[in-house]
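All protein chains but one are shown in place.
What follows is chain A.
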Amino acid sequence: MSTSHVLLGLLAGGPRHGYELKRSHDDRLPQAKPLAFGQVYATLGRLERDGLVEQSGQDRDGGPDRTSYVITEAGRARLGEWLTEVEPPAPYVTSALFAKVVVSLLASGERVATEYLVAQRAAHTTRLRELTAVKTDSAATVGDVIAADYAIAHLDADLRWLQTTLLRLADLNEEMNP
């Protein structure tokens, strides 16, 4: 996820201080990692340099968190592009799970790879249960539910992969360590 585009999106509703941007980011995307203030100001600095936002005012007491920003026409155009752009499907080679299986076969052998897969499945299953509890909590908002749905769907895909990989492990080991 791109923080700069999300900040542009939050500014589309009107000028905001950096502090308000952080607050509204964390409220709207509760399942995302909270933004650090430093990250907000660094991102605003880059957006300003690229002409996508500009300073629109400063409260009397000054200081960086009292500067408010407004989105520019170029910023709106960039935001519009981002919103219609398809994200590149994540290539499986970046997955740490995949890398670990291959490396453990190379370095340690089938038993270690199997133990890893079993332990990883247990961790995924526990997380799946926690996210399901988030969803079924009577206090859950629709936003909480769809954020949990997203994570659940990915964990479920990983779990299927863990299962089939285990069944293929002996063949993979054969192929890698003939």
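To be clear about the criterion, contacts are C-beta pairs under 8 Å (C-beta built on N, C-alpha and C of every residue); 3 or more make two chains touch, one makes a residue touch a chain; residues count from 1.
Methods note: contacts and distances are computed from a predicted model.
Per the UniProt record, the absent chain's protein name among "Formate hydrogenlyase subunit 5", "Dihydropyrimidine dehydrogenase", "sn-glycerol-3-phosphate transport system permease protein UgpE" or "ABC transporter ATP-binding protein" is "ABC transporter ATP-binding protein". In the complete assembly, the contact with the undisplayed chain comes from A:Leu128, out of A:Leu29, A:Leu128 or A:Leu172.
Among A:Thr141, A:Gln163 or A:Asn177, only A:Gln163 touches the chain that is left out of the view. Interface residues of chain A facing the missing partner chain: 114, 117-118, 121-122, 125, 128-129, 131-132, 135-136, 138, 152, 155-156, 159-160, 162-163, 166-167.
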